[in-house]
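Please read through the structure below; I'll follow up with questions.
Removed: one protein chain of the complex. Kept in place: all other protein chains.
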Amino acid sequence: MKRIQIVVMLILVVSLVFWSCGGGDKQAAETGDSSSDNFTRDMTTPAEEGGYGFEKLADALGYVTYEMPPEEQIYFGDPRAKKGGTFRHITSRFPATMRTEGQNANYIENNTISGLCYEGLINTHPLTLEFIPALASHWKISDDKKKFWFRINPDARWSDGREVIAEDVVATWDLHMDETILAPSDQLTYGKFERPVIEGKYIVSVVSKDLSWRNILYFGGSMVILPSYYLNQVDGSEYLKEYQFKMLPGTGPYEIKEEDIINQESFTLTRRLDYWAKNDLMAKYSNNFDKIKFIVVKDNLPLMFEKFKKGEADFFTVAQARVWVEETDFDAVTNGWIQKKKVYSEKPAGTSGYAFNMRKWPFDDKRVRMAVTYLYNREKMNEEMYYREYSMMNSLYSGSIYENPNNEKVTYNPEKAVKLLQEAGYTKRNEDGWLVHEDGRVLSFELAIQKGSDYMVTPVQQMLKEYGVDMQIKYEDGNSSWKNLMDRNFTIYMQSWGGLVFPNPETSLKSSLADEKNTNNISGFKNARVDELCEEYDVTFSQARRVEIIREIDGIYSDIHPAAWGIARNYQRILYWDKFGYPEYMVNRFTGDYRSAFTLWWFEPAKEAALKAAMANNTQLPISEVDVMYWPEYLKQVNSN
Amino acid sequence: MAEQQQISLSILKKRWLKFKTLKRGYYSFILLVILYGLSWFLPLLINNRALVVSYEGELSFPIVSGYHAGTEFGQDVPGEAIYRELKQSWKQGGSDNWLIMPLYPYSPYEDITVQGNKMYDPPSRTHWLGTDNTGRDVFSRLCYAFNISISFALVLTTLNYILGVLIGGSMGYLGGKFDLFFQRIIEIWSSLPMLFVIIIISSIIRPSFFLLIFIYTIVNWIGMTYLMRAEFYREKSKDYVAAALSMGQTNFKVMFKHILPNALVPIITYFPFSIIGGISALVGLDYLGFGMPPPTPSWGQLLEVGLQNISKAWMVFAPVGALFVTLLMVMFIAEAVREAFDPKVYSRLR
Partner (left out) sequence: MTTYFIRRILLMVPTFLGSTILIFIILQMAPGGPLERTIQQLQAGAMQQGEAVGSVGDIMSGGSSVLPESAMRELKRFYGFDKPVYQRYLIWLGIWPREIKHREVEFNPGETELNKNIGRGQYMTLRLEGESVVVLDEKGEVSKIWKAAIDKEGSKENQILTTLFQTEFSGILTGNLGTSYTYDQPVTEVMAPRFKVSIFFGLTGMLLTYLVCIPLGIRKALNHGSAFDFLSSVTIFIAYSIPGWALGGVLLVLLGGGSYWDIFPLGGFRSPTDIWETMTFLEQVKDQLWHAILPIIAWSIGSFAGLTVLMKNSLLENISQDYIRTAFAKGLQEKRVVWVHAIRNSVIPIASGIGGIIGVVIAGSYLIEKVFNIDGFGKMGFQAILDRDYPITLGFLVIVVVIRLVANILSDIALATVDPRIRFR
C-alpha cells in the first residue's frame, strides 16, 4: 500500500522545523500591545525557579538565550502575511484517532496535528537547524552533555488558560513510558532518559542514560508537551479511549473543535485567537489561515485530482511524472487560475531502488550485485517513461551534504555486467536464454511487488532478460511482503525510504542487526568500519565531523553495494488555485513539502477577487515561473562565501 | 443398451442440426472456436521471434528452437537476436540472408527496453492498437490475453462441472443424511474468504495459471453443485428412475446413464454463462492485483492502465472492445444452444 506511515519521533526534525514558528520569548511581553495580556501573570514565582526575571539570570546560570536576528524574520514567516481564510487540503486517510501519541497515532495526519496544535520545549531553526526557543525560553546543557535543563516560558498557556509548568513535561514523559498506550517505540526513545525532574515551577531537567548528540532533540524537540492536569486523571489505556476523538488542550496556534471532526469525512483545524505566542516575531507572521480543512478521499488519486480541478481543494501535490507532464495543461492552468510550481528544496530525497539480500545466493556475490546494477538502465526509464523528470541516485543521502562525492556514478554498462557475470561463473545460457552457473544453477530470482508498481519493474525485468538474468515478478499484498522482508525471506526487494535531515545510519547498517530478524538492516549489511563510525557518530557533537563520518559510511556502503539505487527527485511538484500569498522560497529549506503551506502561506483576498473575476469573465491571469529555485541558489550563495 | 445410446445420439444430432440453423449462434460458435484454436498458435502469428532464418546458407527456426544469440546471425547485440532489425538490415544491405517474421512482429512483452518502442504510441499501422504505459504493443497483449482468458474460463468451468455433477448429483440423488451433511459442508465452505486464500497462497508461491484456477475452483464449484443437486432431486422422483432401479440397475448407472442425460439441458445452457463468469472473474482478479503475475498479458491489467489514462482512449477501448466481442459471441452461442436443446418450439402460438 502506498500508505505513508511515520515513526513519530523520527519525524523529529520534520516536525521541528515544521513548527519552526512556535517559538516564544520575552518579546511577547515587550511588544506592548496588550491584547494578548488577558491572562494573569504569576509574579510570585522567584526568578530562580524560572519565574519572571529569569532572563536576567540566564547567562550567569549558563543557560542559552536565543534572539532572532531581524534579517532572518522572513524564514519565520513573511511580514506581508495576512490572517484569515481557509486552506482546504485533500488527504487520503481519515486518521484512526486525533491523538498525537499512542496506538495508531503515528501516521502523517497525526504528526501534522501534533505540529500545529502542540509544541515541544525547543525547536530547530528553519535555516540553520540550530536550537531556538519554543515552550522553553532558555535551556542549558551540562558539560558532559548528558543533562539538560529547560526553563519554560511563564507566558506559555494551554488553550484552557492554564499555565504550562514543569510538571507537564514530567507527565508527558510518564505517558510515553506507559506501555498501555501501545506505542512501543516511544518507550525505546524516551527510555533513553531518566524520569525528568522538576527543578522549579518553570524549570525541568532530564538526564540521558547514554551520550548522544541527538538526545536533546528527542527530548526537547520531538516530544510535544501535553497538559499534566488532564494526563494525571487517566492511565495509558484510558488515555487511548478518552482522547480518541477529543483533543487535549494544546499550546500550539491551532485547535480542533469536537464538532469539526466528522468521522471518515473531514476534520478542520481552527486558529486560536488566544495563542500565547501570537505576538512573538518568531510566530507572528506564520500560521495565518483561520482554518485548515482536511477533506478525506480514500485511496483514489484520480478523484482527488478531479476534486482539486473542480475547486473543492486549494492545493495538490503531483506524484507521478506522467500526470505532471501530460495532464497539467488544462484550461485553469493555461489561464493562470491554477499556478504550477516545481519547488526545489534541500528536503532529503531518501533512498529508493532494489535492495539485495546479501545473505544468500545469488546476491551474496558482489559481482552479481554490480552486474544487476549495471544492467538496470534507469537512465533509459527516466528518458522513455518519466519524461526526464528525475536525476540518478548514487548515494544513501542523495542530494544532501551527506552524499559522498566519490561514490561511483553507476550508469548503464552491459559490457561490464556481462564481464562480471562471467567472472562470477555465469558463463553459459540455456535454451530459454537464461544464464547458467558452472555448477548448473540458473540465474533466476523472484521480486515481490504490490499492485500498481508493475510498470516500474517490468522494464527492468526486460532489461535483465536481455542479458540472461531471470527476474520473476509476483504480486503480494503489503503485509505479506513486509513479513517476508522482515523474515529475510526474499532475494531482491524494491524499496523506497524517506530521508532524514539528520541521518541515522545505525538502525539499517549495524552489523549486529544483520542476522537478526525484524530489523531495518534489510540487506544484511556488515562492516566493522561502519560499526565504528556509527558509534563515533552518536557521540560527535560537531556537525562538520558528523558530515565526514556519514560520507565515509556512504562511501563504504556504495562500495559494498547492497542496493541498486534508483532515481531521485529533489523538488516538489505542486498545483494551487491562485489566491494565496507565500514567502519567496515557498517551502521550508529542509522539510519543504506541502505542509510548509499550512504555516507559511496566507490567504490573499485581492488575489481571490482577481481569480473570481477572471473565472467569471474567462480571462487570463499572469502565469508565474514554474521553477522555484530559491534554495538551490541560496546554497550556491552560501557555498561561494 | 445400445439402442438407447443410439436414440440419445440421434437426439444430440438433431440438436446439433437445430443449432446449425440458428445462424447468429452458429457463426459465433464457429468464429470463437477458430479464434481460440488460432490463439494456441499465437507465437507463430504474433511475436518478435523470427519463424525461419536463413543465415549464410543455414536454416534455423528460432520460433521452435528458442533462444538464439544475436551473434549467431552476425548481429552485434549482447543478448538475443533482434529479428526485426536483422530483417531490415539484411534487406537494406541486399544480403543473401533472409528471415521470415510472424505476421505481426511484436511480442506482448517487449517494452521501451527495445530500441524504437515508445510508451503511449497511438494506434498506427505498426502498432494496430497503440502501445501501453511501458511501450508494449496493446494488440499483441490483447491477443495473448484472449487465449489466457478463454482457457481460464474453460478449465474452470470444466472443473466446476465435474465437481458439481459428482457432488451435487450425489446429494440430489442419494438425499437424506448424505444430502444434509454435504449441505452443511457446502454452506461452511462457501464462507471461505477467497481473497485471504489468495493472499496466503501467493505469499508462499508465485501464482500461476493453474494455481489461480485451483484457488478459484475451491470457492466456485458450489454454484454448480446447487444446480445439479436440484436437477437430480427433481429427476429422481420421475418414473423412469424407478423403472431403471426396479430393473436392478446400480445407483451409479442410474445416476450417470439415466439421470445425467436428462439433466443435460441445464448443464449445457448454463455453460456459456459459466464461461462468461470465468472471464469476468479473471478480469476482476487482475484488476485487483490478485491475478496472474506481471508481465502476463491480461485484459484486467490493460483496463487498469487504460483507466489511469482516460485521455488515451485506445487503451480503454481495446480491452473493453475485446471483452464485449467475446462476451457477445458467447451470449449468442448461449441463446442458440438453449434454443437447440429445448424441444419446444418458441413460435407464437395461436
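Order of writing sets the labels: A and B. Residues in every chain begin at 1.
Just so we're on the same page, contacts are C-beta pairs under 8 Å (C-beta built on N, C-alpha and C of every residue); 3 or more make two chains touch, one makes a residue touch a chain.
Source: prediction; values computed, not measured.
Peer 1: I'm checking contacts with the chain that's been left out. Which of A:D160, A:E306 or A:E532 qualifies?
Peer 2: Among A:D160, A:E306 or A:E532, only A:E306 touches the chain that is not shown.
Peer 1: Would you indicate which residue among B:G57, B:P193 or B:G248 is in contact with the undisplayed chain?
Peer 2: Within the whole complex, the residue contacting the unshown chain is B:P193.
Peer 1: For a quick check of understanding: of B:N147, B:S203, B:Q249 or B:N262, which residue touches the chain that isn't displayed?
Peer 2: In the complete complex, the chain left out is touched by residue B:S203.
Peer 1: Among A:A81, A:I113, A:L513 or A:L621, single out the residue that touches the unshown chain.
Peer 2: Per the contact definition at the top, the residue touching the missing chain is A:L513.
Peer 1: Even though one chain is hidden, which residues of chain B still touch it in the full complex?
Peer 2: These residues of chain B touch the chain that is not shown: 24, 180, 184, 187-193, 195-197, 199-200, 203, 273, 280, 283-284, 287-288, 303, 307, 310, 316, 320, 323-324, 326-328, 331, 335, 338, 342, 344-346, 348-350.
Peer 1: Could you pull out which residues of chain A are in touch with the chain that's been left out?
Peer 2: These residues of chain A touch the chain that is not shown: 1-2, 4-7, 9-11, 14, 96-97, 103-104, 106, 108, 179-180, 182-185, 187-189, 191-192, 218, 234-235, 237-238, 240, 244, 262, 264-266, 295, 297-300, 302-303, 305-310, 312, 317, 319-321, 330, 347-352, 386, 389-390, 449-450, 452-453, 456, 477-484, 486, 494-500, 503-504, 506-508, 510, 513, 516, 518-520, 566-569, 593.
Everything below uses one rule, namely that only the chains that are shown with their structure count from here on.
Peer 1: In angstrom, rounded to a whole number, how far apart do the mean CA points of chain A and chain B lie?
Peer 2: The mean C-alpha positions of chain A and chain B differ by 49 Å.
Peer 1: Give every residue of chain B touching chain A within the complex, in rising order.
Peer 2: 65-67, 69, 78-80, 109-114, 118-119, 133-135, 199, 202-203, 206-207, 288-291, 293-295, 301, 305, 308-309, 311
Peer 1: Please give the residue numbers of chain A that touch chain B in the complex, ascending.
Peer 2: Touch residues, chain A against chain B: 302, 322, 326-327, 377, 380-381, 384-385, 414-415, 418, 429-433, 446, 449-452, 454-455, 457-459, 461-463, 465-468, 472-477, 480-481, 483-484.
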